[in-house]
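Here the complex is missing a single protein chain, while all its other protein chains stay put.
Naming follows writing order (A, B and C), and every chain is counted from residue 1.
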Amino acid sequence: MIRAAIVGASGYTGGELLRLLLDHPQVEVVAATSRRHSGAYAYQVHPNLRRRTALKFISPESLGSADVLLLALPHGEAQHKIDELARLAPRIIDLSADFRLRNPQAYERWYGAPHAAPDWLSRFVYGLPELDREAIAGASHVSGVGCNAAATILALLPLARAGLIEPLGPVVVEVKVGSSEGGAEGNPGSHHPERSGVIRTFSAFGHRHTAEVIQAFGREDVSLTMTSVDTVRGALATAHVTVHSGLTSKDLWQAYREVTGAHVFLRLVKESRGVYRVPEPKILAGSNYADLGFEYDEANQHVVAMCAIDNLMKGAAGTAVQCLNLMHGWDETLGLTFPGLHPL
Amino acid sequence: MIRAAIVGASGYTGGELLRLLLDHPQVEVVAATSRRHSGAYAYQVHPNLRRRTALKFISPESLGSADVLLLALPHGEAQHKIDELARLAPRIIDLSADFRLRNPQAYERWYGAPHAAPDWLSRFVYGLPELDREAIAGASHVSGVGCNAAATILALLPLARAGLIEPLGPVVVEVKVGSSEGGAEGNPGSHHPERSGVIRTFSAFGHRHTAEVIQAFGREDVSLTMTSVDTVRGALATAHVTVHSGLTSKDLWQAYREVTGAHVFLRLVKESRGVYRVPEPKILAGSNYADLGFEYDEANQHVVAMCAIDNLMKGAAGTAVQCLNLMHGWDETLGLTFPGLHPL
Amino acid sequence: MIRAAIVGASGYTGGELLRLLLDHPQVEVVAATSRRHSGAYAYQVHPNLRRRTALKFISPESLGSADVLLLALPHGEAQHKIDELARLAPRIIDLSADFRLRNPQAYERWYGAPHAAPDWLSRFVYGLPELDREAIAGASHVSGVGCNAAATILALLPLARAGLIEPLGPVVVEVKVGSSEGGAEGNPGSHHPERSGVIRTFSAFGHRHTAEVIQAFGREDVSLTMTSVDTVRGALATAHVTVHSGLTSKDLWQAYREVTGAHVFLRLVKESRGVYRVPEPKILAGSNYADLGFEYDEANQHVVAMCAIDNLMKGAAGTAVQCLNLMHGWDETLGLTFPGLHPL
Partner (left out) sequence: MIRAAIVGASGYTGGELLRLLLDHPQVEVVAATSRRHSGAYAYQVHPNLRRRTALKFISPESLGSADVLLLALPHGEAQHKIDELARLAPRIIDLSADFRLRNPQAYERWYGAPHAAPDWLSRFVYGLPELDREAIAGASHVSGVGCNAAATILALLPLARAGLIEPLGPVVVEVKVGSSEGGAEGNPGSHHPERSGVIRTFSAFGHRHTAEVIQAFGREDVSLTMTSVDTVRGALATAHVTVHSGLTSKDLWQAYREVTGAHVFLRLVKESRGVYRVPEPKILAGSNYADLGFEYDEANQHVVAMCAIDNLMKGAAGTAVQCLNLMHGWDETLGLTFPGLHPL
């Protein structure tokens, strides 16, 4: 059993971390901080945890040492206290955007300000196990992933790994997302009468998660267009990719099977009958699976590559716990076995 | 053509009033005030009005005279400036809760503070035409209605008018409502991830609209239990009533036909086949209809009486325009002919 | 490890049973039947089970022996083959309505036809552990529960157990339910454009689950009014009850604490702040909790008693697995620890 503390536990990602770790067979949650809800029972903020824990949120200042810290602070905070936090625990997983990029220039370009602790950037490993499981297993400091970045990277992964993508020509990615992605704080656009039933493109270009996709594949010509739709959890990334000429459908099947075969949380969904023929986030709520799929228009060398995730799980807390497992040499799926619900 | 001004036009009720009056054949909207959005185009707040009007919101202080003022201010404001407002126009329709009750004691009991202009209470007529059309037609000052009160009163109206209800024994009313009822300002509970998919009983007893039902029928033993569900517009009031012994289903049919026959916006919905057999708010969005229905358990003298409305129309702006029509001797349905959409 | 078979595994209840038993530490699922989907992989019908099981549905005729059968057949089927099924396994849990009532006359009254195996009625125990845990623990044949009955019974349980309810006067119960309650087969009213956003009272009187409530408490004057709202999972039962005069709020608190203290899956939700102050099904999806709450209008001796559940879990498959645990002397919560998600 290791002693874990969650820093910033009152947001949606923090709450999901708490839920997962409370049921994790190798973890004891020794503390959970919340500046705003300090002193409150965790279940008063995360009502699903009622009767599951008597934990009370403590103030960030009261945080003591632990074996691992999981940081779920608002973006921009962790980089200012990383030295201080690093003294409290030998291992840190930071779910914010602060340590996802390796390059300080890239950080400044996408986040609009210089990084406050640029030296730390190289000490963090990007926390998507499907990109580099070994690096995470050997790391003491791991970042989280942007949920839309994770969905996009995983959508592209089979094609990229197999080297099927044309080097030139834009990769157009449309991501459709639920409302939990915006976090636990309301805003005028998240007020239910304004948010219900929307198909709202809130970012056509320049979404910050794009930087993670560029970093993952080393190509700049990727655009993410983000559209909010009426669900709470879930994201579907749809990437439009030009592949090499002469490829057959069989080549693509093989590329997908290779990748989904190598990673326990990736599933290929490509059915010819039934209701659920393609990846859909709807059935993934609470699950750590990323469902992949593709369609191929051979005449135009055009592949539509899809990835569906629960943005709070595979796109945030689930992947973080997966990294936690890898960092400790445990089975990758420990505490992550909930399969999702049908119907929901 | 009369000159109308809307005071407090940036909320949901104000926006609905604006939409209705812009298309009203006998009305010219000469001003619309908004303290918060003063200077903005109306369509920037109410995006459905883009290209429909070049009207800009003005500050409340800039308001000049008009033939009629429609007040859609937050509750508690109009009573403090009613004298001042009354000097600007000979006719006022106040959609807030300020002038709905005739009795200052009742106001204080339900609203928790003494009324600021108790003398004005008797000068206002309660603005539900189906209760007293003549009084409204002859009035210069008319109140709006509470949306849940309107739905409840109309649900009970056929039984009450026909004298079928037992004088003793509680009238239990369950009202299920959409999120627009909470108004245009967000709160933690209206944040989409928290509000989506809810079945949330936010008030078991003591909802203020109860006072209007008590006033309408002169009996105190009425309780309203309010539950939020996942829709934006719409309210369904379901009243559980004990009726006199010996009544037949035919007696009830007759009571309903009498009332729905006498009021152009009341419809009896009681089908034995098809999807839409009972009143449902879903098909009433944008419509001023109130759909009534009932079921009768003769063995227990128990009637379930239902009324479905669009809370922003028949429950607010629609009924106000209906009153406006009556006050000017116009056809009651002027500007209120949109029938609602199917499907939606 | 016991060997369990699910009979009728392609519906929503059957799928939920399958999900639960696949992760149950003491159960091996040896067969799952589906007439319609015989030969298909379970995950083709229940897409959340992809990669979780290679189980294929078999035809009902191929079913062999097992330690326990869980029947999730359409209502009316199990009673016609109960003798045959009973030969296959010493223990049966039947989730249909066929063996919930003890009295054949009651069955005929509520289901409109004589029971096909009336002798079996007395051999089944009604499967709601909170009503009689001991009886279930000692039984070989246990029925499931009607989801609305379960919610209603649990809403009333604290008041009934403490003897606080007036013997005369109707108990009016309003139940608001999601669409999964209607089962996996579509109908014109479940077509998304017709079902989305509804507040649809599909049964004002006479819902068959009423019979279970009457049986549980031995009083006839209970009415259930059923209203569909826009969610997939979840039911909220709101019971309007007249309690003895002179009761204080404290008396009620004590009654609730007694019952929620005695049953691990019952929680009292009654907060004075935060978003989640009362029982809400929204946060219970996938969980076996039943959340109870109450509000008290002392002046009118009127209690509003609430119970929120996931209709497919505590209202169906969850309670069945809870019974399975009790019948085998295992911890009641085995395989039922998923706490639900927030937000969702």
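To be clear about the criterion, contacts are C-beta pairs under 8 Å (C-beta built on N, C-alpha and C of every residue); 3 or more make two chains touch, one makes a residue touch a chain.
Note that the structure is predicted; figures quoted are calculated from it, not measured.
Visitor: Consider the whole complex, including the chain that is not shown, and state which of A:G234, A:G286 or A:G315 touches that chain.
Guide: A:G234
Visitor: Residues of subunit A in contact with the chain that isn't shown?
Guide: Considering the whole complex, subunit A reaches the absent chain at 169-170, 172, 174, 176, 188-189, 193-194, 196-202, 204-206, 221, 223, 225, 227, 229-232, 234-236, 238, 240, 242, 274-275, 278, 280-282, 295, 297, 300, 302, 304, 306, 308, 343-344.
Visitor: If the hidden chain were put back, which residues of subunit C would touch it?
Guide: 12, 178-180, 182, 184-188, 190-193, 195-197, 230-232
Visitor: In the whole complex, what residues of subunit B lie against the chain that is missing from view?
Guide: Missing-chain contacts on subunit B: residues 12, 15, 19, 23, 44-52, 180, 184, 232-233, 267, 269, 271, 273-276, 280, 283-287, 289, 291, 337-344.
We take it that only the chains that are shown with their structure count from here on.
Visitor: If you average the Cα atoms of each chain, whose average lands nearest the overall Cα average?
Guide: Central by C-alpha mean position: chain C.
Visitor: Per the centroid of Cα atoms for each chain, what is the distance between subunit A and subunit C, given in Å?
Guide: Their C-alpha centroids are separated by 35 Å.
Visitor: What's the distance between the Cα centroids of subunit B and subunit C, rounded to whole Å?
Guide: Averaging C-alpha atoms per chain gives centres 38 Å apart.
Visitor: Which residues belonging to subunit C are in contact with no fewer than two other chains?
Guide: Residue numbers touching two or more other chains: 274-275, 280, 343-344.
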